[in-house]
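Below is the structure I would like to discuss, written out as structure tokens.
Heads up, this is only part of the complex; the chains shown haven't been moved.
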């Protein structure tokens, strides 16, 4: 069983590859892992928001976990996204993935009945999942999708369970990250949920990040991480400022369709998105290409 | 096939009855319909937000539709909630329900990738569903749960399809309801999505409502509707003001757990909610009872 100390460094939240018929395309997934595995990544998140998790059925999720497991080497972690609206379904998906060999589950807060998601309700949900789960649990706070932002106090109350080892926080609130750091009294890892604030996140105590950007530019994300670790802050600031426009383009600005288009541009398998998502607009591709080039063609740096 | 003119009057969004083991309790459902069918309701919505739709799996949804179909008489409409994040799954659930005998589907806007839900994306999604569906489609706007509020312009663009006949709008924005009325150039019904604004909704052109309150107080909701239709505005204003605290209690304030507790208090089958929702707190039951009594014991009015 892994613990919080393993949650360090850079993890890509891998996209789910579909073929032209909309089915999961295992060979595309394998091809991508062959690229990713060459880099100094700490592991992978399968079925995060970038993995179109909410658009898959449970059989497809199982298939995806199995294919991922075959392609992830032992020295890298396999994290799986398993948060559903219902507690029961979350537990089933978590333990299904655990039996396939996942190392930990990243559990999105339930959010549909957001008016009712008081701290007590969330704590009971996460603790029920953590009690039943056969692998460790990582909290997933994703306000841009859930429309709900976990407070530091709620995170700390949820974290008070031996089987809950960290949080992926995609909110981007540095004050909250510090408050979580201060309020949680045990080993507990904070992973920045976006490449747009990896460096400031590290500066306030995050131990790494789960970054869409690391799907297409793992070497740059790993370099940013190591510049920080080595105290080369000025270079880190430059690199962070340079990468952010690209990370924003494939997340908050244009989302998964742009991420998949960028993967194609980088020679990886991208493929179609699932409806209602629409393929990245042809007319925007030159702009995306420019953003990629500007961010990644860093000769002098 | 029904058209917009049938979407008038009061529809309860029926709760899903579970037994003590958490399974769907068909007899409880039947018992509730026996009560509801005695009143002047125009029909029912099965698997709305009050029906805990997001907490059910697809087999349970089918079961629920079948039981509802057996208990809804021919002269009342059976509306079904079928909106999922994925277009494909929404179509499958809609046509599955249609084959069981549903009259129309109430389709929640997809919302997880809210940053990407531009008008074009939503129009394509709803039109794909409306094209494939064998029954008419009603748009469902539910900002309190989705964290996303459809604009009047987007609703009008979506409405421009012959198989889309109305909207359930739970946003409570009277200016938007008027804008929808003005922008949609065809027969199209607006149903108020909450008993807390049925009367003002009717005043700006809604044709009825899908009201949690009508689960426990169908006669009062129908009376409010007919007072308005008869131009007895002063009495309608009084009644609306009297009912709103109760409707708020079982929706925005305390939600489905309170609705189910209130059903028990009214002699209907309520039963447990599904986790992560928690049963209505015992200590609050006297308060809820008082709110019910104050709203419904209207002797002089």
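Note that the chains take the letters A and B in the order they are written out, and that residue 1 is the start of every chain.
FYI, contacts are C-beta pairs under 8 Å (C-beta built on N, C-alpha and C of every residue); 3 or more make two chains touch, one makes a residue touch a chain.
The shown structure was predicted, so the numbers you read here are calculated from the model rather than taken from an experiment.
The complex is built from one repeated protein sequence; 2 chains are visible, and the structure file as a whole lists 4 copies.
Simple rule for what comes next: only the chains that are shown with their structure count from here on.
Averaged Cα coordinates give chain A a centre that lies 35 Å from the centre of chain B.
Across the complex, chain A meets chain B through its residues 22, 49, 54-57, 85-89, 110-117, 120-122, 124-125, 128, 144-148, 252, 254-257, 274-278.
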